[in-house]
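Contents: one structure, followed by commentary.
Just one protein chain is left out here, and the rest sit where they should.
All chains are identified by letter, namely A, B, C and D, in their written order; residue positions are counted from 1 within each chain.
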Amino acid sequence: MYMAKVIGSVVSTQKDKSLVGRKLMIVQPIDAEGKSTRSQEVAADTVGAGVGEFVLLVHGAGARKANVGERTQRDVVDCAIVGIIDTFDS
Amino acid sequence: MYMAKVIGSVVSTQKDKSLVGRKLMIVQPIDAEGKSTRSQEVAADTVGAGVGEFVLLVHGAGARKANVGERTQRDVVDCAIVGIIDTFDS
Amino acid sequence: MYMAKVIGSVVSTQKDKSLVGRKLMIVQPIDAEGKSTRSQEVAADTVGAGVGEFVLLVHGAGARKANVGERTQRDVVDCAIVGIIDTFDS
Amino acid sequence: MYMAKVIGSVVSTQKDKSLVGRKLMIVQPIDAEGKSTRSQEVAADTVGAGVGEFVLLVHGAGARKANVGERTQRDVVDCAIVGIIDTFDS
Partner (left out) sequence: MYMAKVIGSVVSTQKDKSLVGRKLMIVQPIDAEGKSTRSQEVAADTVGAGVGEFVLLVHGAGARKANVGERTQRDVVDCAIVGIIDTFDS
């Protein structure tokens, strides 16, 4: 799992039907000091995260298991926000 | 998921049969400001994306689930275009 | 599997239910000389690791198979601590 | 999928039985201008690619689905050549 900061969102009309109704957030992976680490990604939000919040990202099958909406066998998502970070203790 | 710009396509005659009839686009992953981030890849298009457009990429099993063509158990694709980005709000 | 040092933990109240009750540790991947290699991550602890200890990390489905708690079909974890390293022989 | 150039092969006698009889090619991932991008890898050839040719690589389960030989449940391959690139249009 990666720590990340939510920095925005993307709007896409022409997309796979399993992405319809999903909040697609632009996220910047960071370390515990808030420094940027990996390249920006787009993550499907599953916990109500907003811009500026620090979050936990998962990838691959874990991201599809986080899909709390109508469970679709054909969910293409491969990155999801699964937690809002309250504190970093390091 | 990664944001990317479609910069071209590849033609391959001698290939796995699950790639026959698929549009194989060269994509350059970018950040929300359009700056290049990761190395170029080839993605199977599933939403009618054209050169110059900004798109959403998924990898792994998610890319195979996006295969809207004849669902083949033996689909080798591991990267797919699953959305055309209208706007970046960041 | 990656070698890593446990450097802290994160607290998250608003999160996927499969993360409830899990110890979410901040880990810094290292090489055999203790030098930092990849970016920091958050790993679910499954062996009682503490801050300052050297550990073994697994990713993807392997991380979900390490979930010794109540086996949930919907486990979103994609990184887990699966061993505490006693010695590096290199 | 990644574009790559085939630059050689490896010979391995002591290996997993699912690798027996497979052509193991050394590949250098490149971009559309032929510039090296990621680190070299070894890929199982499935389309008759030769040294010097430009090819398409897939990873993970997609690489195992490309195994046109005797389908073994226990195929350890995680990278395969699934196409020979005729032209790059970018």
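The criterion applied here is as follows: a contact is a pair of C-beta atoms (placed from the backbone, for glycine too) under 8 Å apart; a residue touches a chain by one contact, two chains touch by 3 or more.
Fair warning: this is a prediction, and the values are worked out from it, not measured in the lab.
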Report summary line: Across the whole complex, the chain not displayed is touched by chain D residues 7-16, 18-19, 24, 26, 39-44, 60-61, 63-64, 73-79
Query raised in the report: So which bits of chain C touch the chain we can't see?
Result: 1-3, 29, 31-32, 37-38, 46-48, 56, 58-63, 65-66, 80, 82-90
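Convention: only the chains that are shown with their structure count from here on.
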Query raised in the report: Approximately how many whole Å separate the CA-defined centres of chain B and chain D?
Result: 19
Report summary line: Rounded to the nearest Å, the gap between Cα centres of chain A and chain D is 31
Requested in this report: Find every residue in chain D that makes contact with two or more other chains and list them.
Outcome: none
